[in-house]
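Notes follow once the structure below has been shown.
Complex shown without one protein chain; remaining protein chains in place.
As written, the chains take the letters A and B, and residue 1 is the first residue of each chain.
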Amino acid sequence: MPIQEHRTLDARGLLCPMPIVKAGKEIKTLTPGQVLKILATDRGAIADFPAWADDTGNELMSWLEESDGTLVFYVRKGPEE
Amino acid sequence: MTPAEVRAAVAEGAVVLDMRPPRPFAAEHVPGAVNFQFNRADLADRADLALPRDVPFVVHAEPEPVARVALELLTQAGFPVRGHLAGGLKAWKAAGFATGTLPLLTVDELHQQRDRFRVVDTREGFEFRYGHIPRAELLEWTEAWGKASGVPADTPLALVCGDQVRSAYVASVLLRAGKPASLVFGGMVDWLERGYPVEKTAQA
Partner (left out) sequence: MIFKQYRYEPLAQASYLLGCVRAKEAVVVDPIADMGAEAYVLDAADLGLTLVGVFETHVHADYVSCARELAAMNGVPLYLHQAARGLVRYDFIAIADQQVFDVGKVRIQALHTPGHTPEHTSYLVTDRSRSDDPWFVLTGDCLFVGDVGRPDLLLGDARVDVMDEASRARTQYESVTRRLFALPDHVEVFPTHYGGSTCGGVNMSGKVSSTIAFEKRFNLAMRQPDADAFARFVKETAKPFPKDYARIKAQNLGLTG
């Protein structure tokens, strides 16, 4: 079933660790259960996002790599502390 | 600035900030240069996180338009930038000055020779805890400038991060401090892709 995101963060062109820094800020604007879609071009994000999601209590639902190297991450906001 | 002017500035305490990507930096660079990859979108943010603010920099970026924009962005972000190396590395070498190199390792090479190296992970604590190369140690890139001189130099060091941008910065800072640093190109992303083992332990 295709994922419906509530907000998209375009982090393309940012170098690590900025994609996760910006995602951290952006996800604050969502309510628990909502999905943030992040676009990134920095390959380090492949390792960064799983760690970040785990550390912040959010769920990295899936990610994919498009043929031009763009990485797309879907993160579901976890419950508020 | 001419190569001679840059060399004189370095003798007085300026630091060359080599803003090319890690691979060309590793191949050759101005000795003692610190590698900090350029981009427009977040150079200021990244510099803010890691670079010292009390050290005069000389930008080395190629070609000239990149050096010019880098200088503008860093200056706007409040960093003391003396100028840039006009003509880049070509001019530096034409002036007869020597260059330095940073050895590169693939993850395969590191995996095969794991015991030769002390692996230094330059990511944030939570990234390290989530999964790191077995027996790696943490040196967060944002703290590398201040901690470089204290890093042990008895064993060759293999620097990693997610891919190689943060680790290249730290590797160059360590080289500058006279430490035997090598850069693991491809970093944790390649290590994980290969299926090599990872450790999840509390921060060392």
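Everything below uses one rule, namely that a residue touches a chain if its C-beta (ideal position, glycine included) is under 8 Å from a C-beta of that chain, and two chains touch if they have at least 3 such contacts.
This structure is a prediction, so every number in the text was calculated from the model and none was measured.
The missing chain, though absent from the display, is touched by one residue of B:Gly13, B:Pro65 or B:Gly96; that residue is B:Pro65. Listed for chain B, the residues touching the missing chain in the whole complex are 20-21, 23-24, 37-41, 61-66, 69, 90, 165.
Even with one chain removed from view, chain A keeps its contact list with that chain: residues 13, 15, 41, 43, 67-69.
Heads up, the rule we're going with is that only the chains that are shown with their structure count from here on.
Remark: chain A and chain B have CA centroids separated by 26 Å (rounded to whole angstrom). The part of chain A that touches chain B in the complex is made up of residues 13-18, 21, 42-48, 50-52, 54-55. Within the complex, the chain B residues that touch chain A are 37, 39-42, 45-46, 49, 123-124, 126-127, 129-131, 161-163, 165-166, 187-189, 192.
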